[in-house]
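Below: the structure, in structure tokens.
A single protein chain has been omitted; all remaining protein chains appear in their positions.
== chain A ==
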């Protein structure tokens, strides 16, 4: 049996935490891009496009993330794609994040007075210009707090990718625990590392919320 000192455990966990951070960032950026596309469908003038987008959002918000990850992991190989845990994890979390982000940003768009659209149109802007110059900047700025809040949720959700075999913080901690038989210390440290990552963001989201002018 290999001897692990306390610092060995901490060092290994911190090294694994890099993957948690990287996965969170990749999923947040990917989810932002896909979420933007879903948002376009969700606020489009066409009734069917809106329906499809709300169906997409309801699907991802109404099923467990763990199932979504399993379906990615086992489903993509059926389409003939060779898939590693990393790919399944990034894709799964990207689609998960896109549904939530689209819904958050949609609430921002819905919160804007209709006069904003009318004013844009009366300035001679066409639909895409209105979105890009008037609607989306305001929608993003009033939904900054929930967006940061969702980032915290996303970081916590990366823990689930350990179950489909992605080597991040939790999977590494399982391995260390199996070698050291010190679950209290190991999982306590993992919780601490997650806390250190999430707590500043939570505080930041709270600060943004306070700064919001009351309407």
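Just so it is clear, a contact is a pair of C-beta atoms (placed from the backbone, for glycine too) under 8 Å apart; a residue touches a chain by one contact, two chains touch by 3 or more; residues count from 1.
Throughout what follows, contacts and distances are computed from a predicted model.
For the omitted chain of this complex, the UniProt record lists the protein as "Amino acid ABC transporter membrane protein 1 (PAAT family)", which is one of "ATP-grasp domain-containing protein", "Response regulator", "TIGR03943 family protein" or "Amino acid ABC transporter membrane protein 1 (PAAT family)". The chain omitted from view is touched by exactly one of A:9, A:91, A:148 or A:170, namely A:170. When the omitted chain is restored, the residue from A:71, A:112, A:125 or A:175 that touches it is A:71.
Within the entire complex, the positions of chain A that touch the omitted partner chain are 59, 62-68, 70-71, 74-75, 78, 152, 156-160, 162-163, 170, 173-174, 177, 182-184, 187-188, 190-191, 194-195, 198-199, 202.
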